[in-house]
Structures are given as structure tokens and as C-alpha cells.
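Worksheet: the structure to be examined is printed underneath.
Only one protein chain is missing from this complex, and each of the others stays in its spot.
Order of writing sets the labels: A and B. Residues in every chain begin at 1.
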Amino acid sequence: MTDIIRNITQKKISRRSALAGLGAGASLLAMPWAARAADDTIRIGFPTPLTGPFAAEAKDQVKSAELAVKQFNDKGGIGGRKIELLVRDDKLNGGEAATRTLELIEKDKVHAIVGSLSSAVQLAVNEVTRARGVIYVSISQSDTINELKDFSKFTFHEALNPHMTAGAVARHTFKKGAKVAYLSADYAYGHEMLRGFKRAQAAIGAESVGELLHPFGAADYSTLMPRLRSMRPEILCISNFGRDQANSIKQAVDFGLKQQMKIVVPVLLHNQRLAVGPEVFEGVVGGANYYWGLESEIPSAKAFNDAFRAANNGAIPTDYGAYGYTGIYSLLLAMQAAGGTDTEKVIAALEDLKYNIAKGPQHYRKCDHQSIQSVLVLESKKKSDMKSDMDLFQVVANEPASEEVLRSCTELGFPG
Amino acid sequence: MDAELILMQLFSGVALGAILVIAALGLSIIFGMLGVVNFAHGALFMVGAYAGLWVASVTGSFWWGLLAAPIMVGVFGMVVEYVLVRPLYGRSIDDPLLLTFGLSYVLVEAVRMIFGSDGIPFPTPPQLTGVWDLGVGFFPIYRLFVVGVVILVLVLLWLGLEKTKFGLIVRAGARDPTIMKVLGVDISKVWLLVFGLGAGLAALGGVLAGPMRSVNPEMGSLVLAEAFVVTVIGGLGSLLGSIIAGVLVGIAISMTALFAPEMATIVMFALMAIVLLIRPEGLFGKLA
Partner (left out) sequence: MSSPALAAPVPSTRQPSGLAGALTTYRVPLSIIALCLLPWVLPSQALAVNVLVYGVLAVGYNLLFGYTGMLSFGHAAFFGAGAYVTGIAIGKFGIPWFAAVPLGILGGGLLAFIIGMLSTRTRGIYFSMVTLALAQLIYYVALQASSWTGGENGLRGFTVDKINLFGWKLNFLDPINKYYVLLAFAALALWAVSRILNSPFGAAIEAIRENERRARTCGFDVERTKLLAFTLSGLICALAGTMSALHLAFVPLDLLHYQTSGMIVMMTLLGGARSFFGPFIGALVFLLMEDVFSLWTSHWQIIVGSIFVLFVLFLPKGIWGTFLAKVIR
């Protein structure tokens, strides 16, 4: 496949020199890209939403990814070949992401793709990569990408999925007989979270006193507060993401709900906590893939943090930022084990890989290529308890990596 | 579903309506008086929130932010009218719409460049935190304050338009600008001030909304949609229409929340579509 494309490119270069006169101006723009003929570097595409509401998370991911690449390159690369990270802005938009992925594969000849930051975008990238036989390691939450319909042997999911995070949070906050109310965003992700919570709730023996859905992207939750209060729950479980999470928690606190009930969320987001401040988030419990505070217990976390601090003026990696590191690093480890970029060999190496690079032991499950890893449960700290500006959360629990917290292969639609 | 819950729901609907009204007012005034659909309205709302936040953090007081932001953005609005919108009068009626559409991109990105893309916390002023027990339920004091401010602004606006000479000129100029020119009124000054007023009102909405929602560069786009819905239902150009429409939409959203809250946005747009199809000039508007 790559050879066919390479042949066309080589034909293109000679035709371009013939047409140079005609498209002089435009060709000038195209020249730098044309110079990318066959060469030895290992190229990894990295689409991420550099513009849009998650720009901060995206930039964190880029920094962490670049750290991973640098660490490998400093050790001599893979088999003597240097690694290059090609970062592209997918604008948090499925169509853009698909176009960037096509460009990365067709024009830049990447050997694999790692990214991105929303469920829709991941699935868009995945459609492009699996049709063309390119490895894709996705690093954002999604239950859908594990399912048979979207899966392919080229698809790997290094991030947590809603099922894992909701389950972990539920196990550490729901008690038998507890009354739980649910407020969820009315879109796939919200429903996936809700489903994860309800499963865990049933297993624990807690009781649901009501479920409300809100429109995805809603700014005002005031009309939902009276109903939530009238349900008299002990725990309010809010399943949404990003600004929705910040707004809904803030308004729940404004309406005095926190005095009546405990607020839990599936994923406690670092940047949203910064967006609304410590008072609003105080006492909220949620899950996460990574928190820099792990360094006191886990040596690989400390190593990661130290390297990140050294490269970024003392800054610490955030939750989503860490995905950039673990995604790229695990891929590079597999390439190293496979001795190169041969797709089939790298897939086999990824399936066999056992790695511990930032948070403890991880490995990919064979049936759906989901990375089995620990899930953190965090509680947001009171302002007075914060020892530094970055001391946002308290690690309440660290569920060790286990296949049991995932949906079974058969449930996802895989044979056997 | 008890009576207490329904009453509380009605009340929160009215309160939500107040917020929608202040958000829509600026859009309605600019269209009513100038015939310009200001697509940058949402962006001005957002800039107002950031301006208020900045002044509040520099002076340490929310109240200064509340006062200064509408004035700052109002002046900015006047500059926009003079430099960008005025050259377009007399050309196609779509041109100011298109220009303000492009302007909104510029404003949003400029804010991103200065303040970053993340949300910034806008703390509720300490005098207004907490809830009040209204008998049928608890309601945040800050929201009651917002309703109060909206009512005050509406009263001031009505007084200004009905009782002052300037208000008379503005209303007459909206009816027939040519006659006003013939009568010797400098209509361009009027346009300047009206655009500034519309921008200032948008900014006021933004500052008021800040403590209720997270302040981020995208906060204007949803507000723009809501403002359009309210303005269209009420009648492009009718202040009374905007007020009634705002409260109506607030209550509609609130009552939908009792049965199917996820349909709230659909209900809003469906209402707008229905009004446009049955009575395109809105409840209180005049057909162009």
C-alpha cells in the first residue's frame, strides 16, 4: 500500500517540476511538503484540538508526547532511527480530524497515529486509519471504540473508558442502600457514564431515586435544581464533561445542593477545577487516569513528573496530558520490541506489551485492545488544605489494573 | 409532582427568563433602531464578562466590574459602529450581518489570545452568596439580585425612551430616519449611541452571567442563539416583545425540565420556528 502511494508521489514530483511555471505561487507553498521523499525517520501523527475549548488539555498532551519522543531519541531512537512527532490541529471536529488524518497518512507517510481528544474525533480518525491499515492508539475516553462495530486490529485504546471510571467512582462512594440521583448530559458519553454507574450501583445494592438528562452544552441548570432537590438523594452523580461539568457543579453549589448531598462525577477534570476554583469543587469526588500526586507512591510517576518538570520549567503534567505520554511511549516500546515499523509486528508487540511508565503496570487486552490500567479516585481539596497551587486533589483510592472492571469481550460483541 | 415543585419551577422559569431578556435586549435594540442584525452580540456578551472579571480582579470588587464593563464595551460598540458598520448603510441589508459575523470570530480569538482558552473562575460577590428559602424552595440570592438588576434596567430604559427627548429622537429615528434628517437631527450621533447602548447591554448581561457560569471564550455562542430566539419570538425591534418573549421562553424551558429536560434546546428552536411561520414579525413586532 505504502509502495503504491510512494510511486505516485515520485511521479508527482517530476510532474510538479514540469508544471512549476503554471502553479508557481501555489507550488511554492507545496514545496516543503514535496521535500518529504522516502527517508529513515519514524513518523507518528498526533492530531489534537489545539484550537477550541480543550486547547489547554491538547497543549499538555503535545508537551507530554514530545517528552516521550525525546526520551526515546536521546537513547538513540529505535534501531538507530529517529522518531518524529507530527502534531496537527483537528479543531475538535470530526471532519477536520479525518482530513488531517488523511493528510498524515497520504502526504506525510506516518507509520502510526496517536490522538485525540473527543469521542467523535477518535471515531473519525479510526474510520480513516482502519480502512488504510494504519495503527491508531486513541487516548481519550470512549466506550464506543471498544465495541465490535468500530474495532479493528489496528485500533488501540490507551485511555480509560467511561465504564471503568464510573465503576471505580461508584465502588468508592456508593454504599448499600444509599440513595443516588443522576444528572447526565444527553449524548453518547453521558449515557455511557450513566450506564457504568447504574451497573455498579446495582452490584453494590444502592438505590436510584431519579435520573435527569440535560441538553449537551447547556449553560443553565437552574430549572433542574428544584427537581433534584425534591428527590432527596444522598449522592448526586453528575455525568458530563468539560464546561458542562464546571457549570453544573457550580450551579448545584449555588443552589445549596452540596449541603444536602455528596456530589460525585465520573472524571474529575484538572482544568475544569482550575476554571471554577477550589470552593466550588471542594469535596467533589471523581475518577482520573493520572494525578501528579501519585509520585509519592509510584516510582514511575515520580520519574515521569521529574522528566516533565525538567522539560517544562517546573510545570506538572495534568490528567489528559499524561495520556499523551503513555500513548506515545507504549507505542514506541512496541515498535522497539518489533524492531521497526512493520505494522503486523508492531500490533503483535503491542498485544504482548507489559509496560509501567507513569502510573503502574499496564497492558493491552487482546480482544478489544483496551489498555488495562489502574483507575484513580480523587477528591477535590479544600482551599485551606492545598499545600501549593497545584495541590488540587487528594488520592482517595487507586484501583489496581484488572480486567474485571471492564465489560467482557462477549458483551462488546467479540466472539469467545 | 406536587404543587410546591410546580410553583418553584415556574419561579425558576421566570428567573431564567430575566436572564434571557437581558441577553436579548441589546440585540433587539440594535435591530429595532438601526435595522442591523448584530451577529457579534454573543461575542460582546462574552467580552463584557471578561471585562467585568478583569476590572473586578484589578480593583478587588465585583461592583466596579459591574459598573465598568458595560461602559467599556459600550464605548467599544460605538467605535465598531463608526468604523465598521457605518460604511455599510445603504448597501445590502445583509452586509452588516455578515460583517458582524466575521467580527465575532475576531473577538473570540482575541479574547483567547489575551486570556487563554480555559475557563476562568468568576467568584460570586460575598454579599450575594447563599440561598434564600422562598417557601416553595431554595433559590440563590445572586440570581434574585440578577432579576432585580434586570427589572431596574428595564425601568430605566423605558423611562429613557418614553420620557426623554433623546428617547423620542431614537424612537422617531427608528420609524423614519429620512424625516429626521430633514428635520435637522444629526441621526448619525443617534446611531452611534444606540449601537453603544446595545453593546453595553450585552456586556451587562455578560457580567451578570459570569458568577453563574464559567467564563470562557465560547460562552457567547449559546447566548447568541438564545438571544435570537427571544428577539424573534418577541418581534424584531419591539422591546416589550423581547421582555414578554424572554419570560415565556424561560417558563417554557422550565416546564419542559419537569418532563423531558433534554429537550429544552429543541423546544426553544421549535418555538422560534413556529412563531416565524405563523407570525413572522413576532408577537409584537412590525412587519418590515
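The working rule: a contact is a pair of C-beta atoms (placed from the backbone, for glycine too) under 8 Å apart; a residue touches a chain by one contact, two chains touch by 3 or more.
Everything numeric here is computed off the predicted structure, so don't read it as measured data.
Asks: Any idea which chains on screen the missing one touches?
Replies: Touched by the chain not displayed, across the whole complex: A, B.
Asks: Quick one: say which of B:S104, B:T124 or B:S238 touches the chain that got left out.
Replies: Touching the chain that is not displayed is residue B:S104.
Asks: Among A:L50, A:I139 or A:A200, which residue is in contact with the omitted chain in the full complex?
Replies: Considering the complete complex, A:L50 is the one touching the chain left out.
Asks: One chain isn't shown here. Among B:V190, B:I243 or B:M272, which residue touches it?
Replies: B:M272
Asks: Using the touch definition from the top, which of B:V58, B:M113, B:L134 or B:L152 touches the missing chain?
Replies: Here the residue in touch with the unshown chain is B:M113.
Asks: In terms of residues, what is the contact footprint of the unshown chain on chain A?
Replies: 4-5, 8, 12, 15-16, 19, 22-23, 26-27, 29-30, 33, 50-51, 55, 89, 91, 93-95, 98-99, 102-103, 106-107, 119-120, 123-124, 126-128, 131-132, 144, 149-150, 186-188, 216
Asks: On chain B, what residues meet the omitted chain?
Replies: Chain B touches the missing chain through residues 31, 37, 84, 87-88, 91, 93-95, 97-99, 101-106, 108-110, 112-113, 225, 228-229, 232, 236, 262, 265-266, 269-270, 272-273, 276-277, 280-281, 288.
Definition applied: only the chains that are shown with their structure count from here on.
Asks: Just give me the whole-number Å value for how far the CA centre of chain A lies from that of chain B.
Replies: 37
Asks: What residues on chain A touch chain B, complex-wise?
Replies: Against chain B, chain A makes touches at 51-56, 186, 212-215, 217-220, 222-227, 229-230, 243, 246-247, 250-251, 254-256, 271-272, 274-277, 279-280.
Asks: For a test of understanding, state which residues of chain B touch chain A in their complex under the given definition.
Replies: 5, 8-9, 12-13, 15-16, 19, 112, 116-121, 123-124, 130-131, 137-140, 142-143, 212-214, 216, 218-219, 222-223, 253-254, 257-258, 260-266
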